Each structure stands twice: as C-alpha cells, then as structure tokens.
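Complex shown without one protein chain; remaining protein chains in place.
The block that comes next holds chain A.
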Amino acid sequence: MLMIRGIALFLDRTYVKQNPNVRSLWDMGLQLFCKHLSLAPEVEHKTVTGLLRMIENERLGEAVDRTLLNHLLKMFTALGIYSESFEKPFLECTSEFYAAEGMKYMQQSDVPDYLKHVEIRLHEENERCLLYLDAITRKPLIATAERKLLERHIPAILDKGFMTLMDGHRIEDLQRMYSLFSRVNALESLRQALSSYIRRTGQAIVMDEEKDKDMVSNLLEFKASLDSVLEESFSKNEAFCNTIKDSFEHLINLRQNRPAELIAKFLDEKLRAGNKGISEEELEGTLDKVLVLFRFIQGKDVFEAFYKKDLAKRLLLGKSASIDAEKSMISKLKTECGSQFTNKLEGMFKDIELSKEINESFKQSSQARTKLPSGIEMSVHVLTAGYWPTYPPMDVRLPHELNVYQDIFKEFYLSKYSGRRLMWQNSLGHCVLKADFPRGKKELAVSLFQTVVLMLFNDAQKLSFQDIKDSTGIEDKELRRTLQSLACGKVRVLQKFPKGRDVEDDDSFIFNEGFTGPLYRIKVNAIQMKETVEENTSTTERVFQDRQYQVDAAIVRIMKTRKVLSHTLLITELFQQLKFPMKPADLKKRIESLIDREYLERDKNNPQIYNYLA
C-alpha cells in the first residue's frame, strides 16, 4: 500500500486534496481491506483467536513473537475494528483466565506469595500494554485483572494471611498488601482487619492475669511494632493511625483499673534507683512511650492514686533514681492532664525540699544545740497531709532518746510555724544503727520498727515474743512482720527459737552473735515496705470513693445551672464531664442517692425529668 501511495503520490497530494469527496489512497486502501475482511469473517475470527491464544501462551510463560502481535494489533487499530473485534473478546478472555488463576493460586499458595504473584501479574499486564496493546486498553485491562485477582479474594486474603503477617512483622509483605489493596479501594477492609487484629492480640495481653507483670512492657512492644508497621507498610495513613489509637483505647480499658495500676507500677520500677545501665535519654524515651499508653487510660484517677503512693515511697526512702527524671515525668503528666492533676504530686516535691531547709535550720537552732541528746542524728520530713497518701497511724513505744528528739523538734517547728499540728508517722521512719557484733562492727539500715525491736537487745540476751510486744507496743501483725524480717530474712540479725518462717506466739529471740557479712553497711529489708494486698485494695477503694463524690458533685453542678433536666440529657452531660469510665447504672445510683438526700426530685408530672432543689 505504501508502494502504491508512493507511485501516485502526486495525484494523492494535489487532486485528492482539492476534492474533498474523494478519499486519499491510504484511506481507500484501508477501506477496501476492511471490506474484504468483513466479507470473510472466518479470517477475522481466526486472527482474533490466534491473537488471544498467543497472549494466553505468553501469560503461561512461553515466549511469543511480540512484533507479530504488535503489527496485527496496529492493523486492527488502523482498520477501526480494534475495540469491537479484539478488545472485547480479549477482556473477556483475560477475565476468565485470571478468575481461574486467582481461584487456583489462592488455594495453592500462602498469602504473601499470592500477593507477590498478583503484583507481578499486574506489572506484566502493564508491560503488555506498552509493548503491543493499544493504550486505551490499559485501564479496562488492569481493572479486570485487579478485579479477578484481588477484589473477590479480599476477605479470604485478610482471613488467611493478615494475622500471620502482622504477627511475623512482615513489613514488606504488608506494604505490598497495602498498595495492592489501595488499588481496588479495599483499604477499609484492611483497616477493619487491623482493628480487629489489634483488639484480639491486645485483649490477650490485657486479659491474661497471670502475665500482669509484663503487661505494660508487652503493650509497649506491641504498640512499637504497630507503629513501625504503620510507618513503613501503611505509609502513615491517617485513618489507620486513628484505628490503632481507637483500638488501643478500647483494649486497655477492657479491664478496669488494673492496667492503670500496672502502668503506675511500671513507672515506679523505671524511676526507682537501682536501674543501672539505663541512660537518661533512654529513661526519658521510656517515659514518653508509657505516657502514650497512659493517654488511652480512661480511669486516670486510679493511675494517680497508685503513682502517688509509689512516688511517696521513692521520695521518703530516698529511692528515686533521679529527681530530674521525676520532675520531667510530672511535667509530662501536667501537659497531659493539666495542673489540677499534678498539683498534689508537685506539692510532695515541695515538701521534700522544704524539709531539707527545715532540717538545716533545726541543726543550727539553739534548741538543737543545747538540748539534743548526743550520739544520734535525726532528719525529719515534714509532709503536708493533703498532698500525700494517707497512712494509718501506728503506735510504737520509742526509745527515750528518740522521744526526746521528737519533742525538741516539735518545739522548734511549732515555734517557727505556729498553729500547725505535727503527727509522727512512725511506720515511715528508717534508721541506721551501729551494731557491735563479736565478729566485726556493722552498720544496719533498718526501719524504725526494726530499730525499736533491736534496741531492746542492748539490755537483754533473750526475749520472748510477748516481751517484745509488751515493751515496744507495736501492733501484733506489724510486729510479726518486723521480727520475721530480722530473724527469717536474708540478713539474720536475730535468731528465732524454734526456727521457722512464721512468727508464733511462744517464739523467743536472741541476738545473733555469729552474724557475719561481707559488707560494712547492711540493709535489712523490711517486709512491711512491700505493698500488701490490703494496701492495694484500700488504694483502689479510695479511688472509687473519690469517684462517687466527683459524680455527685458533677450532678449537682449540672443541675444547679440547668435547674430542670431530663434524665437522658443529664446522663449525656455527665459522660462528657467525667474523666473516668462510669456505667449508666452507676450514674443512676448516684442520681437516686441525690434524690434521697433531697438535692433533686423527680418531676411530679414527668418522671423522666429531674428538678434541682435549692
């Protein structure tokens, strides 16, 4: 045809151009060819099936003559029958092929391999378009392949493979999944799968009571792994990010209170001295991470109560690893929850600092210099009762010297700050004693109760339980714990007769003459310093008590401004105001209690409405 055109070029260029109703040679040639082709549908049909078979063979991995394909398809395009005669059967064929392949592969291979395969297939099809298919085919072709290979298998892929990928932290495979899914608008299903995965895995962590100890570190690890998946595989998709947050909030509040308590404990562990090998920055990083978990906690008051209790121990026993870290934690909490939340915690720090000054000036004072018994040194923490956890007062008969000391200090303190009331918290005191063992001198770091017991042995060799109880005046249970720590623990300053782990009524104790130890200064661990079960439950109970008051206060506050409000609206507003989780039933109970106490009444005509009673 080119040749014919070449011969008649002049004719074509001049005559045809001037006569619009005469076709150019090229067009005429095409038209004639087309006409003949349509007269022989057999030929066209054969060509198309031939083409399709070739493509299928290529898909199956055989090498085919791509140039031939290219030429033939160009011809179809030129003849204007491409989309009608070729594209339609081609797409149908593709659809069939991939539908079958998808089914087969899904059964045969595991999810990551399948995804890889899909990716390759899509790439191939793309290539095919570039090499020999007409450009307009690209979109429908890729869409067909995506539909057959991906879309219909999405639930199966997620079901079969998502968990294993997440568990295995397979960043690349997950990324592949994400990008493939985003092609077929299936990210929503992926997001849901992610959500349910987090919930399921997280629930296992949170609900496993036996592993309470590791819950926080497990959660932190889990969160870190999710974050890296989000960043590297899910291209920091915002919806996914929110999903992670929501799911975490859900799972951490699955169990009431305990997670909050454990987070506080976890922090205590980190902030307590003796955590060698952690640099300041590392500690700082851990605190930040824990804070993320803290953010999800609904019952922040539980956290506060336990945190405060542990902080008190750290401060009073000088066990804090670093005051800087403590303060940075407080300021983090402050930015998170506002100054109201940290008010008391900060007060505790102030007390400690103030106490230092007071002790200094006490030492300088005339009272101290003239009246103090010699040979002992004492430092006093003066604590503001409202800031600190409440400690049950415990009686003890102190040695004379200490009593004198306390009295003088009291006199001094009250002369400086009149109108205040000092109450000695004997259970928190601790001392360093010099002990003269036959096999060497030692210094013993002990609690005040331990001191009181040990000092009895200055004047006696052997004492019965009853003797000790009578002369110290320490409460029975506490005394048993104290004696246990002195005679049955690692460091045995006393010996108990008969031997045994528990202290019985008719046991007796003697000073352990044969005591030896590698160090000069020895700490005798006091058992009472460990958290007892009662202490724990009482902390929790106090939190619940507090919550009740807060609910009552919130109800009264709301009703005072509204005067008249329906039950549903009141409940909604309460949920907005309260910062801890409450069941509607609990709120009802508080409302009823307030009705009982005549703060509110039920409206006489509409029982759904409450009136405020001034």
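The rule is simple: a residue touches a chain if its C-beta (ideal position, glycine included) is under 8 Å from a C-beta of that chain, and two chains touch if they have at least 3 such contacts; residues count from 1.
Here is the rule we go by: contacts and distances are computed from a predicted model.
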Hidden chain of the complex, named as in its UniProt record, picked from "N-terminal nucleophile aminohydrolase", "AP complex subunit sigma", "Oral-facial-digital syndrome 1 protein" or "Defective in cullin neddylation protein": "Defective in cullin neddylation protein"
Residue, one of A:130, A:423, A:519 or A:585, that touches the chain absent here: A:585
Touching residue (missing chain; options A:61, A:386, A:498 or A:607): A:607
Hidden partner chain, residues of chain A it touches: 566-568, 571, 584-585, 588-589, 592, 595-596, 602, 607-610
